[in-house]
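Of the protein chains in this complex, all but one are displayed in their positions.
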Amino acid sequence: MKRWLPLVVFLVLVGFFAKGLFLNPREVPSPFIGRTAPAFTLPLVQDPSSTFSPADMKGQVWVMNVWAPWCVSCRQEHPLLMQIAQNGGVPIVGLNWKDKAREARDLLARTGNPYFAVPEDLDGKVGINYGVTGTPETYIIDKQGIVRMKHIGPISPEVWQTKFEPKIKELGA
Amino acid sequence: MNLFPVRQLMLAFLLGCSVPALAQEVASEPADALKQALPNAEDPEIEARLIKLAEDLRCLVCQNESLAGSHAELAEDLRREIREQMKAGKDDREVIAYLTERYGDFVLYRPPFKPVTYLLWLGPVLFLGIGGGAWYMTLRRRRAAESIPADEKKLAAAAQLLEEDK
Partner (left out) sequence: MIPELGHFAVIVALLLALIQAILPLYGAHRGNLALMAVARPAAQGQFFFVALAFACLAWSFLVNDFSVLNVAKNSFSQLPEVYRFTATWGSHEGSLLLWVLILAFWSAAVSVFSRHLPEDMAARVIGVMGLISIGFLSFLLITSNPFERLLPAAMDGNDMNPLLQDWGMIIHPPMLYMGYVGFAVAFAFAIAALISGKMDVAWARWSRPWTTVAWAFLTLGIMLGSWWAYRELGWGGWWFWDPTENASFMPWIAGTALIHSLAVTEKRGAFKAWTVLLALTAFSLSLLGTFLVRSGVLSSVHAFATDPARGAFILGFLAVVIGGSLVLYAWRAPKMITGSGFTWFSRESLLLANNVILIAALGAVLLGTLYPLFMDAMGLGKISVGPPYFNAVFVPLMAPALFLMGIGPLARWKEASLPDIVTRMKWALGVAVAVAILLPLTMDGFEPWASLGFFLATWIALAVLAAFAERLKHGQGSLGQKLATLPRGFWGMQMAHFGMAVGVAGIAMVANYSTERDVRMDVNSYAELAGYNFTFRGTTEHDGPNYRAARGTIEVAKNGKTISTLHPEKRIYNASGMGMTEAAVRPVIFSDIYVAMGEQLDDQGAWTVRLFYKPFINWLWLGAFFMVVGGFMAASDKRYRIALRRSNEIPKNVAAQGA
């Protein structure tokens, strides 16, 4: 019977490889799911004398979109975010990540501002505290301030409908 | 009795002293005209610790590079964070905890020893054990086996007999 062992081992491996073709080895799941969103206090891009903090959003379901003016993929999801903002859906906070050239204000003025608030994370420290590796990355945070979902990459209308909307509804927005 | 000629001796001594000076080539420039380079890092000891730790950490935005060698911006940011943590007195374990809290176990090139990785770490020992067992069993069998010459004709004949037996 041990003559069949090599074949069996091989077939098991093939099974894993087949599954592997549908996975992305670079997509890293977030360890924050189910944990409290890390606290921070950052000045706003539109009004540096004011600040934003996740505690400000306690009591409602909200979305944090990590973006940057130099990020090309972020432009892709911008129209969708504008739509959501105009329809009065869940508030979107746009964490402005590592915008050294400080172009955020002008860009938003030109293309429109879908964000409830735009805190400025110049050196990226808050991003690191959230496990951000690039832009855009988007988090759903619930009424108690706990992170419930993270999406890496631009949000397409499809992704919004199939991933975000159900989750937001579930959290009782 | 042989008296050493004193003059010759002194001459020999002086010549002897000058040999090293003659043998040494003149340096390209007098050493005090050149400045000694300073280490790039502010604190070379912390830096050495940082590099050693970062070699076992993954650059999260690269295809497969360590945090020590990567030139990516996020890698530089993370190295900066680690440097600050080390300066603040955190030890290696605390720095690793800081990173895995934020990025998960994916950031470690040395997988942690947890139930889900038991097979990974114990596998090689297991393989060796199974192989060793197979070696032992094979040898026990072979020692008992009678010597058959590796002669093609005889082997072929034996094969035929086996065939017929089936």
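Here the chain labels run A and B in written order, and each chain numbers its own residues starting at 1.
By our rule, contacts are C-beta pairs under 8 Å (C-beta built on N, C-alpha and C of every residue); 3 or more make two chains touch, one makes a residue touch a chain.
For clarity, every value in this text was computed on a predicted model and none was experimentally measured.
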Visible partners of the omitted chain are A, B
Contact residues on chain A toward the hidden chain run 3-4, 6-7, 10-11, 13-14, 16-29
Interface with the undisplayed chain - residues on chain B: 24-25, 27-28, 33-41, 47, 55-56, 58, 62-66, 68-69, 104-112, 116-117, 119-121, 123-124, 127-128, 131-132, 134-135, 138-139, 142-150, 152, 155-156, 158-159, 162-163
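Here is the rule we go by: only the chains that are shown with their structure count from here on.
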Computed distance of Cα centres, chain B from chain A, in Å: 39
Quick one: which bits of chain B touch chain A in the complex? Just the residue numbers, please. 60-61, 73-74, 77-78, 81, 100-104, 106
With touch defined as at the start, can you tell me which chain A residues reach chain B in the complex? 28-31, 98, 123-125, 128-131, 133-134
